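This report refers to the structure that appears directly beneath it.
The complex is shown incomplete by one protein chain, all other protein chains being positioned as in the whole.
The block that comes next holds chain A.
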Amino acid sequence: MNLLASIRVALTALRINALRSSLAMLGVIIGVASVIVLVSISEGTKQAVEAQIASFGANLLIVRPGASIFGGRRGAGGTGTPVTDADAEAIRDQVSGIDGVSGEVNAMGLSVVFGGVNWSTRITGVNPSFFGIRDWTIEEGRAFSVEEEQSARRLAVVGQTIIDEVFDGASPVGQSLRIGGQQFEVIGTVAAKGETSFGSDQDDIVFAPLSTVRQRFGASETPTVRDPVQTIYVAVGDGENTDRIIADIQDLLRIRRDIQPGADDDFSVASLAEFIRARNETESQLGLLLAVGAGIVLLVGGIGIMNIMLVSVTERTREIGLRLAVGARASDIRNQFLIESIVLCVTGGLVGLVVGVGGTIAYANVGELEISVNPGIVAVAIGASAFVGVFFGLYPAHRAARLNPIEALRFE
């Protein structure tokens, strides 16, 4: 008997017991649907994390004075003797395998004024290489040059929120902007980045040359240290060993900051990507746990299938006897029930697929998340349900195939 005929026989048998078939399928439907929803959400979260890492600048190291700013071991991040321009230059010149170094100073709570609009924002002083390191794209105009930075020119590159709120959406390039009471020329804009996962608006920002911000607004100035910065950003080159570079920077700064052997660092060098990944590890483990739970549901569904198949074999004992009497081989009988079980499971799997994809889309809409259903999940859903069909159908099918035709024909 060929496969197509077997499938037709199986479909007929399932249609005859439509209600029972659908109830038996329910476990598989719920199992497949929940696997799809959970895998999709977990994948979506992972993608969001990677997107977030990319928006901060992939392969980014953050050098700060004081104890580690990440990991919560000490709360004193950013305090203590500042790092300096000279530290940044030393890292750039002496550590190999890095793409760029930039210091950063921030002046908070300054007003920017244009026309009649007065807006309080963050003024961030940076080196020109900062834009590349932190993955800020110049959208219009240009960034300032190294010379302009060193000569402390009053130039500004503004974020999307500033364009919207202060310039009312019009192009600000070439306009004169008052920042903290001083005239700056806007020479460029940066492309929008949106909110961080912490909920702060990354685009509400004005960039200016680092020395300008330090001199004009006294940001990070201390009487004891020359040219301090709050943070040094280091971009690790593609394919370079991040751990080695962190170690090199630590060695260099320990010498420059005259830390005795055995004493703790009074600064930290951290990889932002690793921090974010670590923070999300808990979430992905939870996702894994839920996926395991969904797998168990599928398993229980499979047991339901086995149960219904055993009932079906018993009910149709005479039919099996007759089929054997008219020339069916044991393998024909086994295949018939196996195919019935697979058809039952795959039908359940397809319904589960529709429910799961629908559930994922609904979840994405409610949660305003960007979740796409991976096309591979279709194959996984059908594959998994077919596997359940074979695995749990094998025993009932084997029992059917082993029946003695005489006893089967006599069965009441």
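The rule is simple: a residue touches a chain if its C-beta (ideal position, glycine included) is under 8 Å from a C-beta of that chain, and two chains touch if they have at least 3 such contacts; residues count from 1.
One rule holds for everything that comes next: contacts and distances are computed from a predicted model.
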> What name does the UniProt record list for the absent chain among "S8 family serine peptidase", "Putative ABC transport system ATP-binding protein", "Circadian clock KaiB family protein" or "Deoxyribose-phosphate aldolase"?
Replying inline: "Putative ABC transport system ATP-binding protein"
>> For a quick check of understanding: of A:26, A:259, A:330 or A:382, which residue touches the chain that isn't displayed?
In response: A:330
>> I'm checking contacts with the chain that's been left out. Which of A:86, A:192 or A:322 qualifies?
In response: A:322
>> Please identify which residue in A:5, A:23 or A:303 touches the non-displayed chain.
In response: A:5
> So that we can see where the missing chain sits, which residues of chain A does it touch?
Replying inline: 1, 5, 12, 16, 318-319, 321-330, 332, 405-406, 409
